[in-house]
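Here the structure comes first, spelled out in structure tokens, and everything after it is commentary.
Other chains of the complex are left out, but the ones given are in their true place.
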Amino acid sequence: MSYGRAFDLMREAAGRDWEAYVAHRFVEGLGDGKLPRAAFLHYLRQDYVFLVHFSRAWALAVVKAGDLDEMRQCAATVHALLAEEMSLHVALCAEAGIPETELLATEERAENAAYTRFVMDAGFSGDFLALLAALAPCVLGYGEIGARLMVERSSEDYADWIAAYGGEDYQALCRSVGLLLDTALERRYGPGYANLPVWRDLCRTFAQATRLEVGFWQMGLAP
Amino acid sequence: MSYGRAFDLMREAAGRDWEAYVAHRFVEGLGDGKLPRAAFLHYLRQDYVFLVHFSRAWALAVVKAGDLDEMRQCAATVHALLAEEMSLHVALCAEAGIPETELLATEERAENAAYTRFVMDAGFSGDFLALLAALAPCVLGYGEIGARLMVERSSEDYADWIAAYGGEDYQALCRSVGLLLDTALERRYGPGYANLPVWRDLCRTFAQATRLEVGFWQMGLAP
């Protein structure tokens, strides 16, 4: 599975940090059902707060886009997040016994703030590509995890979660975000972008975001 | 016609600047048909560039919103602008003989940049309310102009434009933006907001944005 050339290169550059993220104990626990329910519910609560800031980050991508195509793609993601994804998340939490009022009152954990605020600052202080590089580990990493667990899972306990990210809808989103990244890079830097110094900065942003995602899983294990 | 309490107060505070905007010669020319066609086409071309930055400004409002309700309302506006409004604009221009390739190549006039960049900076440098105060003259002023010309127009030449802004869809949008402004003010400053020093700053932002809108009409008259 590949979501595009740039993602492949960034993932490779992130090396062990990437492995620590996509094969984290939390992730394995989703696949083999050994993740304690309390940890999962705790994660869902934090993920609600995460989605609010994640939506803001994609809205910032609209602001920083270089042309109408980029604007439209990012705006469609904002729309999907706010009009659909969050409602689904609320429904999923309600099923799991967490009412929306409780979600709204969730106190944001430091590991959660660390990732989303890093993304926001990467976007505000950098440009469209810096923002995408910070967003990519989340969007595409979840896609990679979902696709792998669809095949490898040995338990049905978290099948819904796995299907949400491993299913075709989300996989299609990942391919389009991967393409957005490839296209945005070539549009600004030409086909040789990976030889430019700025590419190292983007890979560094991607790797730091990846490490902050590791912290997010880690937090998930400690309600 | 009123789009809410805050708008009424800001408009009143803007005084003659507001009159100079909503009763500008360009506007009167739309109503009585005396606006030269070349001026209108020139205005349409600039308005296309305007809409791009206007969409960015509403996306910035999503970023700066204080809660999910505010985020959702602003995101719906971004969606409406990028997914519908701009397509309508492109269609309207095509009918008028301006193909989209020409729109994309439009060189942005200084009076155009002045307004949209003022809005963007009001948002980036200030908060959600400063951004709304800078956006309000455009959104709500067009509503006021459209509603008045629906009644007062003496020519059918620009009936489509007038119907677009005077029609029920746009008027409903104006009422919801007016309400968003009222609600956002009370949510942050309570019912006595108009007595706070910050209110004067917001009125100043609104008035400066109004003057920049006057400049936009003025530019429209000089292709």
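Think of it as A and B in the order they're written, each chain with its own count starting at 1.
Methods note: a residue touches a chain if its C-beta (ideal position, glycine included) is under 8 Å from a C-beta of that chain, and two chains touch if they have at least 3 such contacts.
Since we're looking at a predicted model, the values are computed, not measured.
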item	value
2 chains shown - copies of the sequence in the complete complex	4
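Everything that follows uses one rule, which is that only the chains that are shown with their structure count from here on.
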item	value
Between chain A and its twin chain B, rotation from the CA superposition, multiple of 5 degrees	180
Chain A and chain B, separation of their C-alpha mean positions in angstrom	35
Parts of chain A lying in touch with chain B, wherever the complex brings them together	52, 55-56, 59-60, 62-63, 65, 68, 71-72, 74-75, 78-79, 82-83, 86
